[in-house]
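See structure below.
The complex appears here minus one protein chain, its other protein chains still in place.
== chain A ==
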Amino acid sequence: MKVDWSTFYQHIIEATGETIYMVTLTLIFGSIFGITVGLALFVTRQNNILENRWIFGILNFIINIIRPIPFIVFLVFLMPVTRTVMGTTIGTGAAIFPMAIMATFSVARIVEQNLMSIDPGVIEASKAMGASPLQIIFTVLIPEALGPLVLGLTFVSIGLIDFSAVAGYVGGGGLGQVAITYGYQRFDTSVMIVTVVILIILVQIAQWIGNTIAKKLMRR
C-alpha cells in the first residue's frame, strides 16, 4: 500500500522536526560533556599541566571500550539504563540518551586530538607568564583550538544524523523510522527517496554551518 502524499507530507515534516530535535539536543549535551572529558583527557596526559596517570588512564580506557561498539548494538545494550534514566525506551527522548553518551566520547576524542595540535610552546609561554592551569584551559587551550574544534563538532553532528536514523529503527522516531516503516517495510520507494533526499540536505546544511563558523574563527 503506497502512502497518500497529500496527507503524508505532514508526517514527513514532523519526522524531520524530530530528527533535527534529536540531533541538536544530542549535540548540545554531547558537546558539553565531550569537551569537558576531552579537556580532562588532554590536561591529565603525561607532562601536561595537570598530569594524572589515573584519571587519564580511566578516561582513555572508557573511551576505547565504548567507541568501537556499533551504535545499534550500543543502543539495545543500553536500553535498561535508558529505561531507568528516561522512563521509557521509545520515542525521541529515549533516543537522545544513548546518542548523547556515544557523542560525548566521540567529541572527547576529537577535542583531545585538536588540543594536541596546539604548539606546546604556546602552553609553555602562558605558564611562563604566570597563568594557572584553569587560566590556561580557558584562555589558551579553548581559544587556540576553537576553529578545528568546530570542524570536529560538525563531523560529529553529521554522524549524529546517521545515529538518529539508526535510533529510528528501534522506535526512536524521526526520518529513520519513517524510512524504515514506510519505505522499507511497505516497499514504498517514493518515501525512501524523499527521506534520503531530506537527510542529504540536512547533512549539507550542517556541513555548511560548521565550515562557515570555522572559517570565521580561523580567518583563513
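We adopt the following convention: a contact is a pair of C-beta atoms (placed from the backbone, for glycine too) under 8 Å apart; a residue touches a chain by one contact, two chains touch by 3 or more; residues count from 1.
As a working rule, contacts and distances are computed from a predicted model.
Colleague: Just by its UniProt name, which of "D-methionine transport system ATP-binding protein", "Protein-arginine kinase", "Cytochrome bc1 complex cytochrome c subunit" or "Sel1 repeat family protein" is the chain not shown in this complex?
Modeller: Looking only at the record, the undisplayed chain corresponds to "D-methionine transport system ATP-binding protein".
Colleague: From the list A:Glu18, A:Glu112, A:Glu144 or A:Asp188, which touches the chain that is not on show?
Modeller: A:Glu144
Colleague: Of the listed residues A:Met116, A:Met129 or A:Ile193, which contacts the missing chain in the full complex?
Modeller: Per the contact definition at the top, the residue touching the missing chain is A:Met129.
Colleague: Could you pull out which residues of chain A are in touch with the chain that's been left out?
Modeller: 119, 121-122, 124-132, 135, 139-140, 143-144, 146-147, 217, 219
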